[in-house]
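Here you go, one structure.
Missing here is one protein chain; the remaining ones are kept as they sit in the complex.
Up next, chain A:
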Amino acid sequence: MQFQRRHRKLGTNPQSELYLQPLQFYGEPPLENISLAEFETFAVERLKLLKTVENLGVSYVKHSSQYKLKMDNELRLLHFPYRPDTKRRKDHISHFILRLAYCQTEDLRRWFIQQEVDLFRYRFTDLPPQQKLEFLHKNNLKYNTLSDKEKNELSDKLLMSSYSVSGVTVEKLEFYKVPFQDALDLVRSRKVYLKAGFAFVPQQDIVTIVLNDFRTRLSKALALTARSLPAVHSDERLHPLLNHLSHAYLGQDYSIQKNVGKISLEQIDSLSGKSFPLCMRQLHQALRENHHLRHGGRMQYGLFLKGIGISLEQALQFWRSEFIRGKVDADKFDKAYAYGIRHMYGKEGKRADYTPYSCMKVILSNPPSQGDHHGCPFRHSDPELLKQKLQFYKVSPSSITQIMELVKGMHFQLACQKYFEVTHNVEDSSFSLSHPNQYFIESQKALGGGKDPKRDVDVPQKVQETSQHLAETAEDLEALFKDG
């Protein structure tokens, strides 16, 4: 009743069998030696691939036909077909290289897993039914199916629990009885019928189970890789290369404070109207009105402020002076809230330096609930309210229509960028929005304010530069994946 891992002893030509299959769980690391040049090319290309997966996931409804079409195209452009056997080697090796670069922090792992899972899903769904079955069998997927009698008894409930099941087909469909812990994605979104701890999964949704399993394995594997990382870090040829790879996904690391102290607290009110993205403007306004923000809001806004250059001392003063105008007195503030702010600046607790949230993070994780003002207005506001707000901010009716269209199509970041364009009077902004702090920097640039902090968007180039110094030697990849 569980996925069982196939343990294979690897022979002399170990991977050729693996490359006969169109898709794999990446259970075994590559065993061959590869040149550093190839190592690098593979890494950079897979990174481009994952970036593409991310972008498409934000701009299109995932797994819609449009999304699929785009994906097909882009993969071809990136020379990442995986069907022909020869390219499977590249797929395999490049996946493992990025594991090294993306296992280091929680944020990196989350990003990497998300993109790899999306990619896997796209590929799995694309397989012909026969190959899907083969894949399941190869990976020993064994759950009990419902008997006809059980199906009959539950047919009403089964029918009401899945979008893909219609009355006629309940009898013809297989339903798997899966412990709910193995079907979390289906449980979370209420796409299965649950009874006494079991999820009743229709056969076509079994892909979700496969993904769940893939995700779990990958996250375990990354944790393991992270543990063997010291060895990699001491390798002076690999270390800088991997570091650059991992910094590439955000474009810029906004946790590194630049311009510290350049902005005074008095400027925040006017900046919030001019240069803050709507999410931050909303938080700022709520803070001024209620003299309080709940945890999610404090994190999202506090880290943003840190990112634009507010120092720890300023931050403490800023939050304290606002909070004590509300229900919190200075004493309570110092006891209950100051810690959290120092924490954001890496001065307490784990001493981790927290990174300002990216749009993806704001849009996807921790949605606002009662009493919260955080989140992304393009994603989390009622369209009606958003419209009113835009009107209030004097956005022209035609632009509002455009923005609302984008919102409807779930292109939240594009909607935000459109808003940027109309409020800054630029026709075609030259950046692609992925971070509230980026919005701020671009806005300051457009308004002729702050100087443009140098950004290194062009990943491949950067990687090339640093690796010029690297000797051209062969790397034994397998050695990097030893279970520490």
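Note that contacts are C-beta pairs under 8 Å (C-beta built on N, C-alpha and C of every residue); 3 or more make two chains touch, one makes a residue touch a chain; residues count from 1.
The rule we apply is simple: contacts and distances are computed from a predicted model.
Trainee: Leaving aside the chains on screen, match the unshown one to its UniProt name from "Geranylgeranyl transferase type-1 subunit beta", "DNA primase", "ADP-ribosylation factor-like protein 2" or "ZYRO0A10428p".
Mentor: "DNA primase"
Trainee: From the listed residues A:29, A:375 or A:436, report the one that touches the chain absent from this view.
Mentor: Checking each option in A:29, A:375 or A:436, the one touching the absent chain turns out to be A:375.
Trainee: Per the definition of touch given earlier, which of A:31, A:78, A:127 or A:159 contacts the omitted chain?
Mentor: For the chain that is not drawn, the touching residue is A:159.
Trainee: Tell me which of A:193, A:276, A:304 or A:337 is the one touching the absent chain.
Mentor: Checking the options A:193, A:276, A:304 or A:337, the one contacting the hidden chain is A:193.
Trainee: List the chain A residues touching the unshown chain?
Mentor: Missing-chain contacts on chain A: residues 157, 159-163, 180-181, 184-185, 187-190, 193-198, 282, 286, 295, 332, 335-336, 366-375, 377, 380-382, 384-385.
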